[in-house]
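If you scroll down you'll find the structure; I have some questions about it.
A single protein chain has been omitted; all remaining protein chains appear in their positions.
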Amino acid sequence: MRVDEIARLLKAEMQGDGALEIAGIAALETAGPEDLTFAEGEQALTRALRSRAACILIPQGAVVPGHTTLTVAHPKLALIRAAEVLVPPRRPSPGIHPTAVVETGVHLAADVSVGPQVMIEPEVTIGARTVLAAGVCLGRGVVVGEDCVLHPRVVLYAGARIGNRVLLHAGVVVGSDGFGYVFAEDKHHKFPQLGQVILGDDVEVGSNTTIDRGSLGVTMIGEGTKIDNLVQIAHNVKIGRHCVIAAQTGISGSAEIGDYVVLAGQVGVADRVRIEDRAVIGAQAGIPTGKVVRKGLTMWGTPARRLEDFKRQYAHLSNLPNLAKKVKELTASLGEKQDS
Amino acid sequence: MRVDEIARLLKAEMQGDGALEIAGIAALETAGPEDLTFAEGEQALTRALRSRAACILIPQGAVVPGHTTLTVAHPKLALIRAAEVLVPPRRPSPGIHPTAVVETGVHLAADVSVGPQVMIEPEVTIGARTVLAAGVCLGRGVVVGEDCVLHPRVVLYAGARIGNRVLLHAGVVVGSDGFGYVFAEDKHHKFPQLGQVILGDDVEVGSNTTIDRGSLGVTMIGEGTKIDNLVQIAHNVKIGRHCVIAAQTGISGSAEIGDYVVLAGQVGVADRVRIEDRAVIGAQAGIPTGKVVRKGLTMWGTPARRLEDFKRQYAHLSNLPNLAKKVKELTASLGEKQDS
Partner (left out) sequence: MRVDEIARLLKAEMQGDGALEIAGIAALETAGPEDLTFAEGEQALTRALRSRAACILIPQGAVVPGHTTLTVAHPKLALIRAAEVLVPPRRPSPGIHPTAVVETGVHLAADVSVGPQVMIEPEVTIGARTVLAAGVCLGRGVVVGEDCVLHPRVVLYAGARIGNRVLLHAGVVVGSDGFGYVFAEDKHHKFPQLGQVILGDDVEVGSNTTIDRGSLGVTMIGEGTKIDNLVQIAHNVKIGRHCVIAAQTGISGSAEIGDYVVLAGQVGVADRVRIEDRAVIGAQAGIPTGKVVRKGLTMWGTPARRLEDFKRQYAHLSNLPNLAKKVKELTASLGEKQDS
């Protein structure tokens, strides 16, 4: 693809040589003479001067003298758009691999790709153009939407429902039993785990993440929410739209999370917590049982506090040895005065 | 099933219409006119007045006027009993799927179900009525008891021993190598991981949890212990009976945990820790190497302290900015006095 073709695609203003051929996408430092890259911010724009890239996406008002550039409103977003055309994801051809096991009463829409050793139980429905990679296992009655990609070894328990354009990475488990027991007669009796699990459109879930079904109710992940690797989402959790949940975070039973919430890595959300829209929880923070985090707040620590309180308290904690010394001196000094 | 039949099953006292047909189990709020539900506690009993459920399980002394109810000693436990009959888990039919690979010298007891793409190495023994779902992989010499369910993609390394009525959820790994090395000659030499791993009867293990074998000794999980998703249990760990271990908790090498212990989510137990019977460890707490947690104690924080100490110290931490201000004032005030 030529630079001027990319300019047209992105509705970008071009400086330099529109006839250059672009073959791929790369980072500023590693881009070669056939690569498209991007530069945002003062530092990156300075480093861009030394880039070997064929063409650099830059924001309005920037210049990179001596380089072919495309000016766009949002360089990183433009790179995403260009990448979709330049390096489209390789999709396996449609059809059912001879080693796949597809039970009776399964409905596959047009152009579904069912990979080797896939196992599909009865009454499953798969939307058009969805890809099931090697070893994916779909339990009875599962519904998967259109244009999804389920990477190798994904397991959906019976009845799980997945929207359109959902990406599930290798080893993801959706719909396993919630962790619920009744303690009686000196042992734990398993509570029925009969509920549902629903993932909205455009959800992405990272490798080996686990999402339990509802016990009697529903576990729900809203449209556009992105979940990283090794995250745990317990039974009856409700997560809103367009949230970002980083790796190794755990969300306990019946917690409710609003829209546009950000949970950093290794966060722990206890049971029945409510986190309102656009709140941000810092890495490794812990939100105790039943707590409500108000709209837009940023919290850190265990138990979590407002970020500014956390910072203030920790600054004082660092200074605590000095404070203790001062109190000792005051006591001594007062003692002297009392003696005198 | 009719309400009066359920009453007989549960030895419950019935109020209302015994002829109603019950088809399922649901939560108080979502139950419909063919569902059984339960209500415990004042709040739930109030909400029960608006429930559309056909029949409500309630504790002794409670009433829900205008509704068909069954009075039992323990409503939640009674719901479990009723669910076993009303919505029994669907079991695949016995037999070996043609795509499964079963090596020589494997002993399968009566009515075992071996799913698609299961792999069973030589000298494995499987007890009666056990279900191996799609893609389960059992290494040489594995022993699995009766009435177990191994969900898709469970991997048991060679020699792992599993009791009766054990549930292993999708992606569980049991018997992988412990994390042990000897540092010498500027690199890490792998220590032999030749030990055993034994899971007792009625153990349940959540999705993608990992349990390592002993290095030279044994990793052991006692009868009735319940383990959530994404938990890590290292080599030579001993866990007692009827413990509850919530998601993403990690237990390091050679730690010993008694009976009826509760570990909340994301707890870290360092190596050679000993946690005595009925202790409770709060979410995200960290128990340092070699520490002993006495019988029945509740601990929180990293490094973990008794819950009451943790709470007191954290209350003071929150107040630390004020305390520092007060010390400053005292110093100033004392200075003035000294000046005067």
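Should a chain be cited, it is by its letter among A and B, assigned in written order, with residues numbered from 1 in that chain.
The definition used in the following text is that a residue touches a chain if its C-beta (ideal position, glycine included) is under 8 Å from a C-beta of that chain, and two chains touch if they have at least 3 such contacts.
Remember, it's a predicted structure, so these values are computed and weren't measured experimentally.
Engineer: Quick one: which of A:P116, A:G141 or A:P288 touches the chain that's been left out?
Structural biologist: From the options A:P116, A:G141 or A:P288, the contact with the absent chain belongs to A:P116.
Engineer: Just to verify: which one of B:P75, B:G127, B:G268 or B:G282 makes contact with the chain not shown?
Structural biologist: B:G268
Engineer: Looking at B:G32, B:G95, B:G290 or B:P303, which residue reaches the missing chain?
Structural biologist: Checking each option in B:G32, B:G95, B:G290 or B:P303, the one touching the absent chain turns out to be B:P303.
Engineer: Mind listing the chain A residues that contact the chain we can't see here?
Structural biologist: 24-27, 30, 74, 76-77, 79-80, 83, 87, 90, 97, 99, 115-117, 133-135, 151-153, 167, 169-171, 202, 204, 206-208, 224, 226, 228-230, 242, 244, 246-248, 264-266, 283-284, 301, 314, 317-318, 320-321, 323-324, 327, 330-331, 334, 337-338
Engineer: Hey, which chain B residues sit against the chain that's not shown?
Structural biologist: Against the missing chain, chain B presents residues 99, 101, 117, 119, 135, 137, 140, 153, 155, 157-158, 171, 173, 176-177, 179, 181-182, 184, 186-192, 194, 208, 210, 212, 215-217, 230, 232, 234, 248, 250, 252, 266, 268, 270, 284, 286, 288, 302-303, 305, 309, 312-313, 316-317, 319-320, 323, 326-327, 330, 333-334, 337.
As a convention for this text, only the chains that are shown with their structure count from here on.
Engineer: Would you kindly tell me how far, in whole Å, the mean C-alpha position of chain B lies from that of chain A?
Structural biologist: So the centre of chain A lies 26 Å away from the centre of chain B.
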